[in-house]
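Step one of this worksheet: look at the structure below.
Note that one protein chain is taken out, while the other chains of the complex remain in position.
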């Protein structure tokens, strides 16, 4: 059974561009199983895209191909990558989107997908999602040896990832992402008994939302293992004004 | 041909969680046909989820599996259900999500899907959509006997459903849902000649939008058989301030 092809972009779903990429893919590789990972990545937010990929890959079958386009450098000279990392395949701009996955999984091989034989020639300005990334991904799914896409690449670009620092009495970190429920995902661990402080508010680490009354603030270990700041039944982001980058201090007793 | 698996959640599409559930499903049951029913159910709104399921099931093939996760009680002791109702299969939290479907279709069997052999063990806090509901649904689609998921359940939880009351001269009910166009779906019937009143406005029952001038208020029989309050070419919700729970009185001549 062919593994799925999973798409992640910042194109949104209001315009037809994600659908157009799927048309290109199905023209080359009919019948593929296509899965949408997310298309509402904030425009150009490579860090958010990298974290989304990292949260997803472990749950997909071996050989799944992740086609990810979050590309503030579109039209510049950055490379288009085809890469084997861990058990999976990736086709994406070489701008750091792979950073978080590369921190946990080995890079087996990567290529700069520059051979125009595997691109689409379209009218107008090049739309690289449609004209480069989608057809390269589709040819790879259809069995093309990725070494044919272009020269090997040994050094995919990595971006600085926020990383909590050990300090006396605990950790210092920051808010990485806000989710739909207004929970603030951080770069911190979630030791029992600790208390997180952000925006002047205390968020005691709890095992479940139900451990605090409705409306109370708490911190929980999120589904990716990171500490999340939350309000039981409310939006921590709205209520406490948390945003990407808000500093968070974690006080761990006995440290 | 394998029937489809249809997904309904309140996870939204901005985060990768729906995609991650699909990764889990396709890891167990490759090649399944996956259909998104809705993922923008208001967070924790079990009634809205129940009405969406009820509006959808009749239009899906026999044996379709509905995987629904709207779960304000996540992390509490509520059961995870696998159920056969009518011609379909359901995997969802036992919190009332099935109520509206159960009012119209017979419960054939249900099980508490508690055997961890069919769950995923993941790092961090359990994300039950990913770690419990998705793999149970996938194993069922892959042919596992649902009796293996856990003990039989005879009494799935039901929530109170708003239900219009007969009163002298007509009916009293309320607004159940607002749709994207600003139409207000109610729990009322739609007899010709009747007039609905809500928020101080009269909505005469008409057969089509075109029966009233642009900008005029009207009531129509909606596509699920319920009376809907509408404005021709506008949003009844915005123009008349209708919200979930707004009381609606239906005046039926000669009653």
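Labels for the chains are A and B, by order of writing; each one numbers its residues from 1.
Note that a contact is a pair of C-beta atoms (placed from the backbone, for glycine too) under 8 Å apart; a residue touches a chain by one contact, two chains touch by 3 or more.
Here the structure is a predicted model, which is why all the values come from computation and not from measurement.
Note on the undisplayed chain: of the listed residues B:20, B:38, B:164 or B:231, the one touching it is B:38.
Across A:15, A:63 or A:103, the residue that sits in touch with the chain not pictured is A:15. Against the chain not shown here, chain A presents residues 11-20, 22-24, 26-27, 30-31, 34, 43-44, 72, 74-76, 120, 122-127, 130. Touch with the hidden chain on the side of chain B covers residues 1-4, 6, 8, 13, 33, 35-40, 52, 55-56, 59-61, 64, 179-181, 190, 207-210, 220-226, 233.
Keep this in mind: only the chains that are shown with their structure count from here on.
Chain centres here are Cα means. That of chain A falls 30 Å from that of chain B.
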